[in-house]
Each structure stands twice: as C-alpha cells, then as structure tokens.
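Single-structure report; data block below.
Only one protein chain is missing from this complex, and each of the others stays in its spot.
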Amino acid sequence: MEHIGVGLIGTGYMGKCHALAWTNVLPVFGEGPLPRLVHLAEANADLAGARAKALGFEKATGDWRELIADPDVDVVSITTPNAFHPEMAVAALEAGKHVWCEKPMAPAFADAEAMAKSAKTSGRVAVLGYNYIQNPIIRHIESLLTLGAIGTVYHIRLEMDEDFMASAKTPFSWKNEAAAGYGALDDFAVHPLSLLMTLFGPVGRVFTHMSKPYPNRPTYDGVPREVENFDIASVLFELASGISGTLAVSRASWGRKGRIAIQIFGSLGSILFDQERMNEAQLYTTTDESANQGFRTILAAPQHAPYDRFIPAPGHGLGFNDLKTIECRELLNAIAGAPARVIDFERGLEIERAVHAMAASHEQQKWIEVGTQ
Amino acid sequence: MEHIGVGLIGTGYMGKCHALAWTNVLPVFGEGPLPRLVHLAEANADLAGARAKALGFEKATGDWRELIADPDVDVVSITTPNAFHPEMAVAALEAGKHVWCEKPMAPAFADAEAMAKSAKTSGRVAVLGYNYIQNPIIRHIESLLTLGAIGTVYHIRLEMDEDFMASAKTPFSWKNEAAAGYGALDDFAVHPLSLLMTLFGPVGRVFTHMSKPYPNRPTYDGVPREVENFDIASVLFELASGISGTLAVSRASWGRKGRIAIQIFGSLGSILFDQERMNEAQLYTTTDESANQGFRTILAAPQHAPYDRFIPAPGHGLGFNDLKTIECRELLNAIAGAPARVIDFERGLEIERAVHAMAASHEQQKWIEVGTQ
Amino acid sequence: MEHIGVGLIGTGYMGKCHALAWTNVLPVFGEGPLPRLVHLAEANADLAGARAKALGFEKATGDWRELIADPDVDVVSITTPNAFHPEMAVAALEAGKHVWCEKPMAPAFADAEAMAKSAKTSGRVAVLGYNYIQNPIIRHIESLLTLGAIGTVYHIRLEMDEDFMASAKTPFSWKNEAAAGYGALDDFAVHPLSLLMTLFGPVGRVFTHMSKPYPNRPTYDGVPREVENFDIASVLFELASGISGTLAVSRASWGRKGRIAIQIFGSLGSILFDQERMNEAQLYTTTDESANQGFRTILAAPQHAPYDRFIPAPGHGLGFNDLKTIECRELLNAIAGAPARVIDFERGLEIERAVHAMAASHEQQKWIEVGTQ
Partner (left out) sequence: MEHIGVGLIGTGYMGKCHALAWTNVLPVFGEGPLPRLVHLAEANADLAGARAKALGFEKATGDWRELIADPDVDVVSITTPNAFHPEMAVAALEAGKHVWCEKPMAPAFADAEAMAKSAKTSGRVAVLGYNYIQNPIIRHIESLLTLGAIGTVYHIRLEMDEDFMASAKTPFSWKNEAAAGYGALDDFAVHPLSLLMTLFGPVGRVFTHMSKPYPNRPTYDGVPREVENFDIASVLFELASGISGTLAVSRASWGRKGRIAIQIFGSLGSILFDQERMNEAQLYTTTDESANQGFRTILAAPQHAPYDRFIPAPGHGLGFNDLKTIECRELLNAIAGAPARVIDFERGLEIERAVHAMAASHEQQKWIEVGTQ
C-alpha cells in the first residue's frame, strides 16, 4: 500500500494529537504508506472546515457519517467524548474501515463488548489509543523484565494523579455525574492498567475503595450540587500470575500534572518510572557490587527503539505527542498484517473489564474476580 | 531535678541509639537534668561490662532485674527484642521507674494492653521510641497543616519499604515465624502509623492484603522451610476524621533502605516527605501564582525547631540518631511534667490496635473497624 | 501568503529535525502559511530521492545549487556540516531566498561575517537554528526575569556537557582536527551563549582554559594520532551589563547526554534549569515565607506559551523536536514581518564573536574583550 486514507472525527486534545501523528509518522519512521489526510468531521461544518484547513485535511464535514461513507477513507481516528465511541466505531467497522479509537472504549461495558464484537466480525484492525505503552522507555523496561534484569517480579505499585479536580471551586460538570462513569477510575485507571497488562498480563482480582474530596461542587448558577462519582480511587489487586500490588488514582492531587508512577519489585532488583519524567527509568539491580548499589537513572537514548527514529542523540527527550506517532506506526503495522504493539478492542475489553470489577468491588465491599462481576 | 539516673537494657541497634541520645541530650539542648548513666544490662555479665565501658555506664549486669532494682536508676531504656518488652516494662513501672521502650510494644495485643494498664496504674512516664515524629521537618509539616497551608486534607498515601528480606537467599529466621507476628506489618506499619496518627488522629477502618515473595526460604541446614508470615502488606484505610488513604509496607523492596514516603493531599495544596531524604519536605501550594506553582523542596533549617539546637546553619542536615536525642528531650519534658511530644503507652496501644485490625482484615477479607477486631 | 515553498539541504540529524518542523508547524499552531515541501538536496541524487520520498518533498537533487535556483523555493533550510554553511547561505540569500541555517555559522569567523553581510545586503530573513531559546520553559524563565521575580541578576553559571568524546577508544575523527575548530568550544558554547545573550545581553570579556582528556586517539588503522583541539573548555566571563559568571563545556563528561545546566542568581532569588529535564525549571524566591523557602520545580504547562499549542494539559512534556517546530513558527513570523523570537545572522555573529574571543583568551592566557580579539 502506497497511500492510506485517513478520516478524523473530533479535533480536541486527542484529535489534534492524532492529526499530528498522521502527519509525522512517515517522515519520522521513513517508511510505510503515505497517510493522505482525506476527511475531517467536527460538530458543525464551519468548525470542521476551519480545522481541516489548519490540520491539512482535504475535506470537512459536520456529519461524521459522511466521513465514514467516504470511499477514500481507509482508517478512522475517533477522538470524540467516550459516549460517542460505540456508535462511531461500530459504524466505521461495518463500513469496512479500520478504526483507531481513543480510550476508554465506552462508559457502559455492554457497549464496549459490542465494539469488540463488531471488530471481530468486521475483520478490520481496531485499535485503542493507549499511547503510554509506546514510550521507548517503557519498551526498555519491558525488555529489562524479559531479560530477567530484576528477576521474578512479585509486587507492583501504580499511581496516576492529576489535579484538575483538586480545587473545591472547580464547578460541577458532566464529569461529576454518575452517567459519566465512576470518576477517577474511568478517567485514569485504564492507563496504568494498559501498562500493567502489557508488562505483566491479566488482572486476577481487585478490592477497591473510592472517595471524594468534596461532597458538593458549585454549579454555574451558584447552587451546590452533589458530586455523583469519585475523584479518588484506591485498589488492591492480584494479577492472574499471582503478583500482588496497589493501584491509586486521583484527579484531585494538587501538584500532580501527569504523574503515572510505577514501582516494580522483583527478586533481583527494582524498576521505577514516572510519566512526568517520561524520558527516564530507574533501575536497581543486585548484580551491581554491594557497596555501589543504587537506583540508576537511565535516560532515553537511541538504544531504546524507536527513540532513534526521532533523535539520533541520547538524552534529548521525546515529548508526549511523539508517543502517539509511535502508536500510529504500530497501527500501520497492524493494518499491514505485521507484528504490532497495539491494544486492540479485544485486549481493550480486558482493561475495561478490570475497571468495572474495581467499581463493583467498591459497591460490594469485597474482592471481585475480574470477569465475574 | 539536677540529675536523672539512667538504666539501659539491651545494647543492639536501638540500645546504642538510646545511649547516644542520653549522652547528647544535655549538650545539644543546653538545659534540663544531667543524665547520669548508671546501669546497663545485657544478655550476660561480660558483654554488659564491655558495653558499659564503651557507652559510659557506671555499672553493668547480666540480670536486667538487678538494674530495675537499682535505686539510682530513675528511668529505664528498654531496647531488647519485642517479646521481652512487656515483662521488662511492667517490672520497671512497678518498681517506680519511668520507662522508655522501643516499639512495637509487644507481639501480642493483650501484652501491650497490660503494659498500658501498668503505666496508668504506676503514674510513671511510659513512652515509646517513635523517633520519626521528632524530625524537625515532620514538625514543620505539622505546623504547615495546622496553619492550613494546604487547606483541608482529604487523602493520604504512605509507604514504608526496606529490602532486608528481598533476596530469596536470605535464610529463614525467627522473623519469618508466625510467632514473630505478621511480618512487614509488625516491623514497619507502626512507623507510618505513628506519623499518621500524630498528624491526623485515629484510624477508623482498614482493609488489608498481605503477600509474600517467597513461600519458602532456605534454612541453614539447606532444607527449605515455609515462610509463616508476610513480607509485604497493602492497606486501604479511612481515618476517624473521614480522610481516606493507602498504606503500603514491604521488607522486600530492593533498593529501598529506609524509605518512609508520605503524600498528603489537601484542598489548597500537597505535601511530600521521604525519610531517605529526611532533611527535606516538599510543599505545593495554590497560593503561588498559577504559572509558577510547583513542588518546592524545603531544606531543614533553624526555623524548624529544634534543628537549631543541633546546628545554627540551614541545610546542613540532621542524622537518624539525632531524632532519638530529640525524643529523649521530649521524654525528659514528660518526666518534668512539661508539655511533651511523645507517644506514651496509651497512645501506643492505639497504634498497635490499628496494626492488629489490619491483620484481622487480611484474615477475614473484609473492612475492620479499628477497636472492634 | 498562503503557501511557502521549502527547500532542505542535508537530511542528517538536523535535516530531519527541520523537515519535521516544516511538517508540524501549521497543524501545531493552526495558522500561518502552509509549508509546501518543494525540494530536497542531498550528497547524491539517489539518496536525495529516497529521503524526499520519506520526508514528503516533491523534488530531489544531488546538486544543492539546483535547489537554490528553484523558483518554487522561498526558504532554504541548511543543515549540512558547518564548513558548507557559508557558501550555501550566501548563495541562497543572493538568489533571494530566506535562509534557516543550523549553527554555528562557520568554522572561520571571516566566513560568518560574510554571511551576516550577505544577509544584510539581501534584505531576506536569515535565521540560525538556536532551538533551545524556544523552549516554553526558557521563555517562562525570561518572563520571570523581566518581572523581577528574582530581582537583579548578578551571577550566572552555565554548563553544557555530553559524553560522545569521553571514551579513550573513540577513534580520531575530523572533529579532532584543528581545522574543525576549537573542539567543545565550537560544538557546545554557542548553545549556552544563545541562552545567555537572549536572556542577559552581550558578553563583555572572557578568560578561558581548555584541556583534553587524551592527547592522542587511535586512528582506524591503529596508529595513535595527536588530538588537535580540546574536548573541554572552562570560561570565566563578565557580561557587558557587569554580571559575572562561568561557562563550562565538555564533550567528554561520561553520563551527560544533553545537559545544559543554568544557574541564575539574583538579589531576590535564583532560577535553575537543565535541558536534560527540559520541561522543568526551578525557582527559589525570597517572597516565600522564610520557613517555607525552597527551590520549586515548575513543570511546563499551557501557561507557558506556546506549550498550549502542542498539548492542552500541563506536565505532559514537550520533546526536543518540538523546539524546532516553535523555531520554525518564529521564522515564519520573521518572514511575515511580525515580531519574532529568532537569532538572525547579525545576532548570531555576536555569539560567534564571543566564542572566538574565548579561544583567543586560551591562546593568549589573558582576559579578552569580546570584539577586540
């Protein structure tokens, strides 16, 4: 395939990120099909037109179904709010398009299941936007684990924290409604779970406690309204492999801006990572001489593929948007039938299942086996 | 009181630490009674004699009851293994001595209760060796909290990790026996709990999961023996005040040497601390201008009493042993009837109660209200 | 202007970086002319053809003069080795093209002067690739300085270190020849100087000492050859404004990968920066309450323009390549006659002048006033 026709639905945070990825993937990797930016859909035709011009798309529409019907479109980037994912993804797959959909899949688990089923039926590639697994440093951590650099892993701690809900003054929004999901659990847990499951396999059972810093938030008309979901969630887990661990997520942690902190403990060493310093990993290994052991800070470098495709010099640093470019490359691999590091709808469903088990555990105040809730 | 007669039982890690504290407390603080190092007890008379000479004690004995009977002894430092604490502490209190006992109080909760009861009956001062609460930086954090620097606290994460049980080759020892307690929970949880309860009050309820990296450990004769307790424990908690949080402890975390990591999240900011960098606290506050907000590293300084009693210059750093000297000073305050920052047997019992609730939760796999187990 | 025709000479490290910048500048900033990737020149036609395809250029040539003669080309990116800059830049300017040339300008100062003269005569925009000044965090530091956040600056320390010449086994290369320049001074000093002069104005006088870790390096045929320039340079300086400081550069500092460390000391505070953590600045200000003063880590965020054009969420991190995209945007501003944050050939000449003064100081072992060497 020389060209691949791209449709983009939604041009917010993630929409722009997809557009940049499509723009960069060929010049960065220097091979693969040339993405042709064919069609862009937004809430209305005017906005769509303006964004298409800015982002370099040929056509624009206020009706996403038109985009899906476009025969020049081979793959559809879906970057709308989560509630729209199921309808759009299923429609695109049924129209024979490949799909690149932002995560999480859907607020309702049944919808996510329908998406996965549709993907299977369609025979098309259907991939979710779990960009953090694409970080060359995360790949290097995976390689260290595979090579046994820290022996057998037996315990893991994960945290994901931001602070956009930390202020009591932040007004009540749709994100605080029960209809939007469980809160921090939906917003954040999928990310550390994508890393956890990529590195260590499926989750066995979970126990969850959720809390909220503020029972009410001010509405724009000044009346306090009860917050219906939880800005903080803390989870104990066991993986299917027997590894134990904790997962803590919060969207109310002042000072945390994009923290995804991972601590991995094994029989011969430990590995640490924090997304806020995404170009660094820390490795402690007992093969170092006793008096000289310590956590060493490894800076991202050309040895950690595909960092070298972006920059030939070590320690110069990738950015958040670069992760999406790598993800785009993996998507193209998948479309080409080559081995690809992606989380497809089927694996994505496993992540969603774990999240829903966590929520069920909070409600039932007991351990929940993932898949049985 | 011009002099205070000191008896020391045990001269291991903590015994030496007590001896140094008794030696330093007057020259550091420049006031208060002169500790007279009267009597030292060790497992046998020879060892006791050698240690008394090295540590500067007047008399030595292989029989701790002799020390307790010594009329020149006003206060007894008990630094023996935990199992000996109850008998010694009760005997000392009944003999009319003040007691400074290392933590935890006792492996069995009933014994800890007996100690607390004996302390109450005796009317003497009975204090536990919770040195971490004495850190000037921890005191400064407390002051920040009191002044509302980070508003209303609603979430806390605590970790305490070391690595002395991280190797599979570490032989089976008494620490791995059920008789020694629950494992990491006993060894470590009391420390973060002492900080938590000092800063935020009593624990309401807990949910615990414990795990072990190695089901067996080699014995010295080469036969693997089943490990009977847990090197790792993870706890969800709610304080009586409603604050939610997590507590994770492990004695099998490679690379962690004396980590006690605290994350405190409030409505106006956050505070971080790690005992491995015990002279630093990190403060994030929303009163800083938006574009300039960030975690700031506060170095211990004379403004953070009683740092100034040790060093008049900021940023030069206290050491672990200095915390015990401060604790000793507070003990002397308590004996003098002055306000004192100590964890006495009664408050210590609350800590033990929380630990036992955590263990009960693991066994019963449900939330346990502290005090009801 | 709706379109701008781009020519690119050279497709190595910086060539690819320019190509990515040209590709990204419109979708990232969402406004400005559409760059049309017209013509790419490489050492031979085959390579040029392959790279043009990968990077998305319409035409390819093995003869850069052909590119310069192309009427569809409006601006020429020059990313070849430094020795080629003068001829190519002058030719492009004389052909009426705007020029975007990588730094440093030229090994010989006279050639740099000729380039600056040609730029002036041509009336075209001629800009150098000093990307580090474009970092949103550096811009924020500039804004802090302008607002007086740390008062009057009186002392500065700069370091730039990498380790690609740190091994004794690294074979002798053209970089070790005197013809290639002074060594680390040429490779690195221009970068911290670009930051220094952007933030604080021109350099007054300098005193330099240079050294080399290895007097000889192995050639590929095994015969040791004398190293003709210096991998390490240390400089004392005074700015024209009277600010004193130090500049240390090395390409033989094991473990340093892209370090550009800046320490700025003022009457009311201090600011720190390190390019290896390019999304962070550290600010210490005496307006914080005494007991709470400390260096605070500010993470790059949407408040620090133009970070927001890349990512709407704080703390997610830009990468090295993103700086070139910002630089490209500023170049387009300059071409449009709008205010632009660029280092043009005239200001670039000031940087080169300072570097040459540094080298002269080493040779003459005395203070050299910049501009008098």
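Of note:
By written order: A, B and C. Residues from 1 in each chain.
One rule holds in what follows: a contact is a pair of C-beta atoms (placed from the backbone, for glycine too) under 8 Å apart; a residue touches a chain by one contact, two chains touch by 3 or more.
Since this is a predicted model, take the numbers as computed values, not measurements.
When the missing chain is restored to the complex, the residue among C:216, C:244, C:292 or C:333 that touches it is C:244.
Although one chain is not drawn, the whole complex shows that of B:9, B:55, B:158 or B:252 it is B:55 that touches it. Of B:65, B:117 or B:277, it is B:277 that touches the chain left out of the display. In the complete complex, the hidden chain is touched by one of C:22, C:273 or C:295, namely C:295. Only one of B:69, B:291 or B:311 touches the absent chain when the whole complex is considered: B:311. If you put the missing chain back, the residues of subunit B touching it would be 13, 16-17, 19-20, 23-24, 26-28, 30-31, 34, 54-56, 162, 256-259, 276-279, 299, 301, 310-322. Within the complete assembly, residues 150, 154-155, 157, 159, 166-168, 207, 209, 211, 213-214, 232, 234, 236, 238, 244-246, 248, 250, 252-256, 263, 265-270, 284, 286, 293-295, 365-367 of subunit C touch the chain that is not shown. In the full complex, subunit A touches the hidden chain at residues 140, 144, 149, 282-284, 288, 290-299, 301, 303-304.
Everything below uses one rule, namely that only the chains that are shown with their structure count from here on.
Here the CA centre of subunit B is 54 Å from the CA centre of subunit C. Computed centre separation for the pair subunit A/subunit C is 34 angstrom, with centres defined by C-alpha atoms.
Computed from the mean C-alpha positions, the centre of subunit A lies at a distance of 41 Å from the centre of subunit B.
Residues of subunit B in contact with at least two other chains: 284, 293-295.
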